[in-house]
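Dropping the structure in here first, questions after.
Left out: one protein chain. Kept in place: all the others.
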Amino acid sequence: MTSRGVMKFFFGIYAVMFFGYLFGPLIIMSISAFNSSSYPRVTPWECLTGEWFVKLANDARLVEGLQNSFLIGICVVLVAVPLGLAGAIMLTQIGNRVRSFYYTVVICPILVPGVVLGISTLIFWRRLGNMVGAEDGSLLFNDIFLTVLGQATFISAYCMLVFIARLQRFDPVQEEAALDLGATNVQAFTKVLLPFLKPAMGSAAVLAFLASFENYNTTVFTSQATSTLTMVLASKVRYGIDPSISALAVIIIGLTLAGAIIYEVLRRREARIAAQRLADGLPGGKPAPKPGFGALPQMAGIMILLVVVAGVATTVVASGYNAEACKAEIMQEKLRIQEKFAEEQRKLREERMKQQQNEAPAAPAQPKAASPFGNVFDPNNLGSQSGTAKPEPEAPAKPASPFGNVFDPNNLKQQSGEQ
Amino acid sequence: MSADVKLDDVWVSFGDFVAVREASLTIQGGEFFSFLGPSGCGKTTLLRTISGFQDPTRGRVSIEGHDMAGIGPNKRPTALIFQNLALFPLMTVAENIAFSLEVRGVGKAERRKRADELLELIALSGQGDKKISELSGGQKQRVAIARALAVEPKVLLLDEPLSALDLKLRQHMRSELRAIQQRVGITFIYITHDQGEALTMSDRVAVMSDGVIQQIGDSKDIYDHPETAFVASFVGENNALPGKVTEVADGYARIETGLGTFRGRTSGNAALSPGEKAFIFIRPEAMQLGGGDNRFRATVLTEEFEGNMRHIMFRTVTDKPLRMSLINDGRSATEISGIEEEVGFDANLAVVLPHGPLAAE
Partner (left out) sequence: MLLVNYFRWFFTKNGLVLGSILMGAVAFWCIVMIILPQMFMLDYSFRLNLAPHEYGTAKDVLTLENYEYLLYGSSANTDSFNFQDLGVFWRTIVAALFVTAFDLAICYPIAFYMAKVAQGGLSRLLVLSLIVPYWVNEILRAFAFRIIFGASGIINETGMDLGLWDQPIDFIRADVALYAGLSYAYILLMIFPIYNAIESLDTNQLEAARDLGSPWWRIHWRVIIPYAKPGITSGCTMVFMLTAGALAAPQILGGPSSLWFTQRVYELFNKAIHWPRGSAYAFVLLVACIVIVLLLMRLFKVRLGEIAR
């Protein structure tokens, strides 16, 4: 039994690490959205603020990207769900000999890298457009049209898998029964098969929308000029890192959690009602199982939601009167440190000047890399400040690591990226 | 009102496999007609051919004298009750029953009225708003029948509809089905592998094996006067002794078996000639201890005691023991295995039939 205990112990450690890995990044990112530091981080904690949410809401590019993403997402749902449905029904009706070939063809888009799908869609429609002599503004060159088709190529396959799973539980004899009772083929389809597939259609639509909404690899090729939310995000993250992105993450995580909880609650209620009805209908049936075992996820979900809501609420309230004071304080602190450094620097420079004057008239000092002022040239700082336009330039020296940003690989990456 | 169904040299094959061969028969209007046979004998295929889900490869199906070729299942005057019932799980009981009216564009109030009438017929009044999943097995059964009857079919086809029910319910539903059939007065064509069902409910039974209709007759005919070795061995219990015919005369034949030479009836429809290989079939209840026209000595193997009946097994030349069933009158002694007894049977209770495949156990 001791080996059992040891195993349990190690599994416990592993599980903690695993879920730490799973949630840690999201939690840290979420917390950083409420920190007033212009670099998204948790430590050192500066001030609780909601300003990043405000900045997010005022970001015109993001809002535009969001609109495009919505439009594309809805179009993808309209294309992918019917295609997936047709694909799944076809699979049940195709001869054995062709079935595996057909299945390979339609499942392929899931396995093919997204960039390849994007590229092939782009090239196909461009070439087709050139062949038929389409004008520049025509549908064949339209970003949204291409993106919808490119994404739907593989999202239809996702939808198909959802429908296949549901169809496996469909008794095809029901369709025969409908025909036997005088229904036409279309009636058997719309009155028997479609109602059965309705829940799957819901899941497929949600899946398609979310998959479209977060797609990057395909969209980045098919949409040459129009930016979706994901593309705006990607360019933001690549060229400057900013807590307003964390703020967006908080919103998305909150929505996802809420969605998951609502789904779970609805599922449970449905199961309970079904069990209840069954118990009512059959005198000999077992009473409905009490939902005792299942309060855990609901509680956990509600707790998380409460924490998020409380966090946002506190922030909003706090930012009203408290944040500004806190920020001013931090600013003072930074200024003090800055002045101290400037003072030292001045002394240093004066000494050096004296030395240089003694030696020879040399080139003026270029303290870029070593200087605490180096951060003024940091594109990250520029990027984050350009939005808010603060009265005073932010202190270059951050309290915990005054020289930190010089070593910040982001800077290097930034510079190399912009070459 | 009721219609006759006529099959004319119907063949159905799937690729190289012939599921039904040379089926020709006429089912009278208003008749309760059963197809009886082991699974895989082609009876379901035949039913699907009548209902229109399967086109015959050859031959003709006609209902009320109309050729049904090219007429789809939704246009035929037939309704089918599926083996698993195939009720629509997402519809209520009433919606299920009125489905055929819905697809014909009948108004809602009219549909509801008709559904209520049919619910009354199957003794489920007031349960129209229930979900299918809330019904018991027997109730589902009756809803399936009501749904099929709502089409007002001329012929109702039933594909082993009782097979999913437990034994007691199955026996109850037998009489119920028969009662419904007599009430509505339409032709029922019933498919089953259960001979009890076929023999108790049907006006006539067709026994099928390997795609071939072996014999058609009423229940008593099928049981008492089998015409092929298959029917004799499939319907009821029968001892089959293989042998060679030595003499045929006056509706009787003499057959030489490993246990001796016996005399038995012949079947009018199955010609026998001396020298041919054949079987003699003796029902266990026709066997007696120390009596009968045909007598021989045999060794007791075991005895099974079943309360009202005693079954005694005798060793034979084949590996299948000979079975004798006796009514337990409480006076006779238990047979001891290993002892030799004189057993026998009357010639008019045994039948000699040409050699042919027997039913699998």
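Letters A and B mark the chains as written, and numbering starts fresh at 1 in each.
Definition applied: contacts are C-beta pairs under 8 Å (C-beta built on N, C-alpha and C of every residue); 3 or more make two chains touch, one makes a residue touch a chain.
Because the structure is a prediction, the values reported are computed rather than measured.
Considering the entire complex, the omitted chain makes contact with A. Of the options A:V173, A:L257, A:A274 or A:I337, the residue whose C-beta touches the omitted chain is A:L257.
Contact with the chain that does not appear here is found for just one residue of A:L26, A:V54, A:I144 or A:V173, A:L26.
Among the residues A:I110, A:I144, A:V173 or A:A274, only A:I110 touches the chain that is left out of the figure.
In the full complex, chain A contacts the hidden chain through residues 7, 11, 14-15, 18-19, 21-26, 28-29, 32, 39-44, 82-83, 86-87, 89-90, 93, 95, 100, 102-117, 119-121, 123-124, 127-128, 130, 149, 152-153, 156, 161, 184-186, 189, 210, 213-214, 216-217, 220-221, 229-230, 233-234, 237-238, 241, 245-246, 248-249, 252-253, 256-257, 259-260, 264, 293-297, 300-301, 398, 400-401, 404-405, 407-410, 412-413, 416-417.
Please note the rule applied: only the chains that are shown with their structure count from here on.
Between chain A and chain B the centroid-to-centroid distance comes to 65 Å (mean Cα coordinates, whole Å).
Considering their complex, residues 51, 53, 72-75, 78-80, 82, 84, 86-90, 99-100, 102-104, 130-131, 133-136, 147-148, 150-151 of chain B touch chain A.
For chain A in complex with chain B, the touching residues are 171, 173-174, 176-184, 187, 191-192, 195-196, 274, 277-278, 280-282.
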